[in-house]
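Shown here: the complex without one of its protein chains, the others still in place.
Going in written order, the chains are labelled A and B, and every chain counts its residues from 1.
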Amino acid sequence: MYKFKRIYLPEFIEYLQKTYFVFAPVKSGTETEFKQITSFTEIDQSRLNTTISPKEIFFPRSEVLFTYDEDGIKTPPKREKPAALWGMRACDTRSMRILNDVFANAHQMPEKDMFKDPYWIDKYKDCLLITEACLNPLSTCFCNWFSSGPFDETGSDIFVVKGEVDYYLKGITPKGKEVLAGFEKTEKTIAKDEEELKVLQSIADSYMNPPTDLGDLKDKLGKIWDDPLWDEIGAKCINCGACAYVCPTCHCFDVSDEGKGNKGKRVRLWDACMFQLFTKEASGHNPRSNSIHRVRQRIMHKYNYFVDNYQKFLCTGCGRCVTVCPVNMDIREIIKQILDHKIEKKDK
Amino acid sequence: MTELQNKIKELISNKTLDLVIGWGNGSMPLVSTPMFIKSEADAEKVIFDPTCRNNLATYLTKDKRRLGKDYEKIGIVVKGCDARSVVLYVTENQVRRDQVFLIGVPCHGVIEKKKIFDLTEGREVLEKKIIGEKITLKGREFEITVPLHDVLSDSCLGCRYPDAREFDLFIGEPRDEVEVKGEFKVVDDFEAKSSEERWDYIKDEYSRCIRCYACRNVCPSCYCNECFVDQNDPQWIGKTPEVTDNIIFHLIRNLHLAGRCVDCGACVSACPVNLNLRIMNKKVEKEMKERFDYTAGLDINEKPAMATYCENEKQDFIMG
Partner (left out) sequence: MCNTYIPIPMKIERIINENPDKSLRTYNLSFVNEADKEKFVYMPGQFCEFSILGKGESPFGIASSPTEEGILKFTVSRTGSVTREIHYLQEGDIVGVRGPLGNWYPEELVRGQDVVIIGGGFAFTTLRAMIVYMLEHRDRYGKITVIYGARTPEHFIYKEELDEWEKRDDIILHLTIDKPYPGWEKLIGFVPTITKEVRLDSQSYVIVCGPPIMIKYTLPVLSEIGFQDDKIFTSLERRMKCGIGKCGRCGIGSKYVCIDGPVFSLAELNKIPEAF
């Protein structure tokens, strides 16, 4: 493991900027979001848990797919430098890798070029994900339900812990190791540092609520499709969609044309399966017109369908949906309700 | 058990009502959760305290309109603003008065989570205690006690009608209209700024909007089957979160709320990026009051303001 004194962070950011566009948590009004920074002073050091997840660095809120005019169709210019993300939590890093599976490798068919999303791939290519250990987990955090935790290095290129005096860093991938090796202010850690790291980790772990064993959640969901339990679970949801917008793994989008005469553009923008009009067809038929069905869809997609296709949950336990929901739909409670539910045998 | 719990238990057990919508304890210290009470056991879990933010009237319309098909009469626990929403529904023919049983509760304001967030400088509150007029907030390494007044929602600070004026049952004694100073302070302060300052502020603020439509979806007054924003024939505004489209979305939504917004604060509470939404709402409300002496949801026999013509209205905008 390596370290550099915290006062050298500005220099580290400058060093990264030689090769990368650097993104970090930045204050935006009263909230904190991931934005591109030009200088270290813009970083909001007080919070790691941003309101909106960093997925928008590679999958923006709205994005031009192409513009068109008399001369034909033009796609937007490619990103000139790859992106480096500083200050992500482990849950966000894992989410980013999951999203990459979806956009770059749809349905596990990497050989099928036509299913790859060039807009994501262009922005994500050669990116550097720097995960910062979560020293102050929130009570809403439940990443440890997914075999993760505040000090989880999975998916990171570099793993960082903010100590009292130093930043401790570990290169996880060859790319991460190379980047660290190129920064002259790094030194090797000593025994005392290892002690500090152990203490920080045990404090962070102690703040986490004990995890719930997800057990056979996926299979259980497969058995309760018609169960009246969904009426109970979904009764209070008002389909506002806030959960989907702040979620780091949600990736549904809408495509819309905006044009006048023979000039215009086609854009894609965030959407949510929670909205009533999501599946409404031109004929007027709507397969999911009932709000309970939409709540069921969200939960089934994240904890059952996605597992079928990608062998992992479409959730990393970041807790943003719990914080933001206006009617206190707490996914942790919902999952527990599903796991505890006794299926009544139906008489046919 | 509290009087509220007892009364609801009674209504359920004597079969006056099969469903009562109220609030219960949330999964986090600063929030409550809407509860669908169908049994006496459920009734014992009902609460009413400053965390009861949600306007439960919203469950009568939108998607939940089907509740009206499943239940002849639905009970709802209502604060002053919530009751005004129900009155609005009756005047707009969305719900019949005999389809709802209103249980009024005495409201002294609800907590605004975001104000607490500012107070604790972003540190999470793990425990709260409200004793009298004070609230104590405890976190991992802090404990703060402040007057409850300091963390109440801005909507509550300027609220004239804290108790339901239309109800079937009231827990306690309902107060009538309450004296309030600076009801439109947020508007007056803003209007005092220069035109440039105001435009810059609106541009900065609304460029943060992510067009998640949480404000519209939680709003009890927004229950159109197809919102103007979702129409594509014609397409009124662009769907992307560009600042011009964002501003137009909020402007039009607020104009559609003229004479209909009850300032319950649901939109402010639901916004994930904490936009200053009340600035537009309150301005429209102020205009309605000054031009037409109209406040939404007060009189169940009144016709909706924007659907009525009175000969002696102010016409100065026509002739100058």
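We take it that a residue touches a chain if its C-beta (ideal position, glycine included) is under 8 Å from a C-beta of that chain, and two chains touch if they have at least 3 such contacts.
The shown structure was predicted, so the numbers you read here are calculated from the model rather than taken from an experiment.
Asks: Please pick, from A:C240, A:C273, A:I292 or A:I338, the residue that touches the omitted chain in the full complex.
Replies: A:C273
Asks: Using the document's definition of touch, tell me which of A:A181, A:V199, A:V255 or A:I343 contacts the absent chain.
Replies: A:V255
Asks: Quick one: which of A:G29, A:P60, A:P211 or A:G264 touches the chain that's been left out?
Replies: For the chain that is not drawn, the touching residue is A:G264.
Asks: Which one, A:M1, A:V26 or A:I121, makes contact with the chain that was left out?
Replies: Touches the omitted chain: A:I121.
Asks: Extract the touching residues of chain B with respect to the undisplayed chain.
Replies: 232-233
Asks: Determine and list the chain A residues touching the chain excluded from the picture.
Replies: 65-66, 68, 73, 75, 102-103, 106-107, 113-119, 121, 225-226, 251-262, 264, 266, 268, 271, 273, 278-283, 285, 287, 297, 300-301, 304-306, 308-309
One rule holds in what follows: only the chains that are shown with their structure count from here on.
Asks: Could you give the separation in Å between the centres of chain A and chain B, each centre being the mean of its C-alpha atoms?
Replies: Computed value for the inter-centroid distance: 31 Å.
Asks: In their complex, what parts of chain B are in touch with chain A?
Replies: 26-28, 31-36, 53-54, 58-59, 62-64, 66, 114, 117-118, 121-122, 124, 126, 140, 204-205, 208, 210-214, 217-218, 226, 230, 238-242, 266, 269-270, 272-275
Asks: Quick one: which bits of chain A touch chain B in the complex? Just the residue numbers, please.
Replies: Chain A residues touching chain B: 28-31, 46-47, 51-52, 61-62, 136, 138-140, 207, 235-236, 238-242, 244-246, 254, 256, 258, 267, 269-270, 272, 275-277, 290-291, 322, 324, 326-328, 330, 332-333.
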